[in-house]
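One chain of protein is taken out of this complex; the other chains stay put.
Should a chain be cited, it is by its letter among A, B and C, assigned in written order, with residues numbered from 1 in that chain.
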Amino acid sequence: MDRMLSEERTAFLERDFYQGFIKTCGFKLDLLERGRAKSSLEVTKAHSQQDDFVHAGVMATMADHTAGYAAFSVVPEDSRILTLEFKINFLRPAVGDRLICSAKVVKEGKNILVADSEVYSQSDGAEKLAAKALVTLMAVPATALRSK
Amino acid sequence: MDRMLSEERTAFLERDFYQGFIKTCGFKLDLLERGRAKSSLEVTKAHSQQDDFVHAGVMATMADHTAGYAAFSVVPEDSRILTLEFKINFLRPAVGDRLICSAKVVKEGKNILVADSEVYSQSDGAEKLAAKALVTLMAVPATALRSK
Amino acid sequence: MDRMLSEERTAFLERDFYQGFIKTCGFKLDLLERGRAKSSLEVTKAHSQQDDFVHAGVMATMADHTAGYAAFSVVPEDSRILTLEFKINFLRPAVGDRLICSAKVVKEGKNILVADSEVYSQSDGAEKLAAKALVTLMAVPATALRSK
Partner (left out) sequence: MDRMLSEERTAFLERDFYQGFIKTCGFKLDLLERGRAKSSLEVTKAHSQQDDFVHAGVMATMADHTAGYAAFSVVPEDSRILTLEFKINFLRPAVGDRLICSAKVVKEGKNILVADSEVYSQSDGAEKLAAKALVTLMAVPATALRSK
């Protein structure tokens, strides 16, 4: 039971997900469980790079943010999450109508969490692994951030 | 002399820089020399994350894209640049009105190039190193991309 | 059938695995299949760092080398493998008698391959994920290396 997110916590994190740059990009949160999150994006011209593939920065943002909310789902309610660093490999140029991201926490430390995050591109029903990331995150008391 | 970019090449790369996601984000190319590029961003709410810092994805996109054009400046004119992977460390929460990014090519291989990219946040005239990235890029013949 | 390694190729790669620094470290190749490799290490004082954990460099070497032979198993026989870069997260201080590494190729490009590599520490029968890496490798014609 304590492995489950409360309805209140889930509702809070779902609202918290959508702010600023995430709204600018248009990512959607599709699933949130303890230690896991999934998101998606309807790809448009607004996400492209100079050769009409999805920009690496779109996939990096998606991998990071989805990993962030996977991490949020396991920390105390008065904690916030900051990304310390991430690394992402782009495995093939991403084309198609839709991106899907799946992130899971692979190490749950008290302060430091590590997640991996995969981005798939969907095109004509087929799904291909487009990018793979490893993300290091830090849990920080909300009070510590407010004082900055 | 052969270390310099022609006016035509510079003009082409300056136009090429601004497309899709880069326009969505609002990055500006401020300098382009052989092996170096600088960019900037006027920060707004559209770039923020859930705690009102600049989103990690904004800095990651900026570090990647600026590194990409530093790489573009050293490859043959019929080559395009794809990012193979990057890693970025976020050194402090980025606040302030403006981001500046400076990228330089540290290894110029025939096919594989490596660049480092630094993102600074400006606030009240002070400038702080906010993020540091290492980016691996691949030069690809333009014809190879068109066939995809 | 073409997904299988020939006996000759397997024997060649098994011999090729053990050279120089790998013998210095004492890694053992335990499995080699197309796109996958596993290795192990009996941990001694010779592998420790200043706090008696296994040195990060031991795990990094193991993750890299095992990923390298996973990549070797999928490229043409006249190709050699070079590591372009890797990133590794250390998830907990590694203690115990034995390390196990499992690597698999996640993207098989003609020139560029990406593998992930996990290092587990064994202690009193229990196995824990100690490190997780993403490795970018390049297939290079053997003739290109000989001329260097």
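As a convention for this text, a residue touches a chain if its C-beta (ideal position, glycine included) is under 8 Å from a C-beta of that chain, and two chains touch if they have at least 3 such contacts.
Computed from a predicted structure; not experimentally measured.
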Which residue, C:39, C:89 or C:121, contacts the hidden chain when the whole complex is considered?
C:89
Residue of B:43, B:114 or B:139 touching the missing chain in the full complex
B:114
What residue numbers in subunit C mark contact with the hidden partner chain?
16-17, 19-25, 45-52, 55-58, 60-62, 64-65, 80, 82-90, 93, 95, 145, 148
Residues from subunit B at the interface with the omitted partner, ascending:
87, 89, 91-92, 106-107, 114, 116, 129, 132, 134, 136
Touch list for subunit A against the chain that is not drawn:
84-85, 87, 111-112, 114, 134, 136, 138
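In the analysis below, only the chains that are shown with their structure count from here on.
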Residue numbers at the subunit A-subunit C interface: does the shared fraction exceed half, giving same, or fall under half, giving different?
same
Taking mean CA positions as centres, which chain lies farthest from subunit C?
B
Would you mind pulling out the distance in Å between where the CA atoms of subunit B average out and where those of subunit C do?
32
Cα centroid separation, subunit A vs subunit C, in Å, comes to 29
Show the residues in subunit A shared as contacts by 2 or more other chains, in ascending order.
87, 89
